[in-house]
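Below is one structure, written out as structure tokens, with a few remarks after it.
A single protein chain has been removed from this complex, and every other one stays in its place.
And now, chain A:
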Amino acid sequence: MSLRRDPLGPLDREAVRQGADVPTRVHVPGDGDGISGELFHHEVHRFADGSRVPGWREGHDPGKDAAEVPDPAQVAVPEDLRAEIEDYMSRYPDPRSAAIPALAAAQRLHGWCSPDAIEQVACVMRLTPGYLTAVAGFYDMLETRPVGRKTVYVCTNISCSLRGGDELLAALKGQLADDPDVNIRGFECLGACDIAPMCSVDGVYVGPVDDAEIPVLAEQIAAGADPLPLKQLVRRRVADTAANSDGVEVEAIEAGTIGPVLHTDGPATGGNDIPGAAR
């Protein structure tokens, strides 16, 4: 690490801020105390290509021409995927609008926006692979590298980090790091700060996740099971207690569309045996 320090002490700094002149003799670290300063610096880590940014040169070959719109006769597009993309394209005055849903559909099929996936979308939409690669690179949910099929986003934004979102991410990563099927990553605000700390397991919002529930949750993610059914967002009542009339609240609990009041200090269950529980 490198140490940068204020050449002035805190008292001098305060005096300068209030308008005093800068003292002429300032202390420079490593100066005159017999240390060369080498210990205050260390090598910047570089990747094999000499860059400090991983992978930015991958896939870039200046000797090659840019790929053109693929020839339909050369590209085999799965029928379902083609139908889905064409359905999206029919919804908009300009079919190009379907780019994001189409890439998402290809990602569901291929697991990530692989060159094959991009080529197939480009073939159906009559766009260049380069254009679609640029679009895919912009959006966080479109993966431009191979990743696990099970997607877990852990929110690490302000509200969640105030309630342990970073710790949840670290704990889940610790338990699921060896599973190649799981793509677990910290994510920007997922819009569920009321259930912080929370995560999204293949689109199912779960929270608040107590520390004791993390091993259960990790097992459920790895097994592809319904994650913490009692803690899913869809079963959460509105926080505003004056919103529901009493009858509606009782009716909803009986119908199982909202959960009974959970005791946050009770034992962690992670079970799924609420009668009539509906997702």
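The definition used in the following text is that a contact is a pair of C-beta atoms (placed from the backbone, for glycine too) under 8 Å apart; a residue touches a chain by one contact, two chains touch by 3 or more; residues count from 1.
To be clear about the criterion, contacts and distances are computed from a predicted model.
As stated in its UniProt record, the chain not included in the shown complex is "NADH-quinone oxidoreductase subunit F", which appears among "Anthranilate 1,2-dioxygenase small subunit", "ABC-2 type transport system ATP-binding protein", "NADH-quinone oxidoreductase subunit F" or "Branched-chain amino acid ABC transporter permease".
Of A:L81, A:I118, A:V135 or A:V154, it is A:V135 that touches the chain left out of the display.
Within the whole complex, the absent chain has one touching residue among A:A67, A:A104, A:V147 or A:A170, and that is A:A104.
Between the chain not shown and the residues A:A20, A:A83 or A:I158, the one that touches is A:I158. For the chain missing from the display, the contacting residue among A:A20, A:A212 or A:V238 is A:V238, taking the whole complex into account.
Residue positions on chain A in contact with the hidden chain: 1-6, 10, 13, 34-36, 39-40, 91-94, 96-101, 103-104, 134-135, 138-142, 153, 156-159, 161-163, 187-196, 200, 202-205, 233-234, 237-240, 242-245, 248-249, 251-252, 255, 257-258, in rising order.
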